[in-house]
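Other chains dropped; remaining ones untouched in position.
Note that the chains are named A and B in the order they appear, and that numbering of residues resets to 1 at the start of each chain.
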Amino acid sequence: MRMNTIEISTQSRQEFRDITAQVQEIVQRSGVQEGLCYLFCPHTTAGLTLNENWDPTVRHDLGLVMDALVPDRPDFRHAEGNAPAHAKTSLVGSQLTLFVSEGRLVLGSWQGVFLAEFDGPRRRRVLVKVVATG
Amino acid sequence: MRMNTIEISTQSRQEFRDITAQVQEIVQRSGVQEGLCYLFCPHTTAGLTLNENWDPTVRHDLGLVMDALVPDRPDFRHAEGNAPAHAKTSLVGSQLTLFVSEGRLVLGSWQGVFLAEFDGPRRRRVLVKVVATG
């Protein structure tokens, strides 16, 4: 398998969109039983992160933290007004490598995969590649 | 090889536990000479990071930084009181991919692999997969 693409239309300036089910579906369709699942976000104002997806307050609080960490500043030079979104992307990262076992993603009980939107609403893509490792 | 598990009982609310030797041992037992070593932390209030493991003051200072970056806030909604631990986990990340060469992990002179505990003390697991790449 080459690459799959998950397409997401985000709704807010900042949001953490749970994409676990879409990734799981790609893993299952791949037929890979034991392997690795690589995710890549080809954007510079949105990233990928793992965190709790059971209780939605975790996402809410993560948003508060990201805004507090990277407030807007008068000395930012980037003209588009989204310098904080670029910096947040480097803080959470743009790629993840997950384990696949018995045909499914290996995740902790509370763990989900999130697209982290920092400059929405926008249309975003996440690339997914599933590789068997025997 | 499918997956190995490293089990760690952390001792403090926040600590950086050096697991380099355990990962190195799994790499050596795998028999892989040239390849990759994938680490995954299936928790949402603990992560994985690379940093200096020679001088323990580096870990101490990293703890000061993490606490300063994510203080508790009255407007956090997550009821368990560990919202900062969740956010710190997204900042350092939950997975690492390391190189294996000549049967050993490739690390810089001062570099070690740490489990980053942010909501301890707890029992934690780190999953490890070693793959030959020829």
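The rule is simple: a residue touches a chain if its C-beta (ideal position, glycine included) is under 8 Å from a C-beta of that chain, and two chains touch if they have at least 3 such contacts.
Here the structure is a predicted model, which is why all the values come from computation and not from measurement.
Asks: Copy number for the full complex, please, knowing 2 are shown in place.
Replies: 3
We adopt the following convention: only the chains that are shown with their structure count from here on.
Asks: When the centre of a chain is set as the mean of its C-alpha atoms, what distance in Å lies between chain A and chain B?
Replies: Computed from C-alpha means, the inter-chain centre distance equals 20 Å.
Asks: Which residues of chain A touch chain B in the complex?
Replies: 34, 36, 49-52, 55, 57-58, 60-62, 64-66, 68-69, 91-93, 96-99, 101, 106-111, 116, 133
Asks: Help me check something: in the complex, which residues belonging to chain B touch chain A?
Replies: 2-3, 38, 40, 42-44, 69-70, 73, 75-79, 83-84, 86-87, 89-91, 93-95, 97, 127, 129, 131
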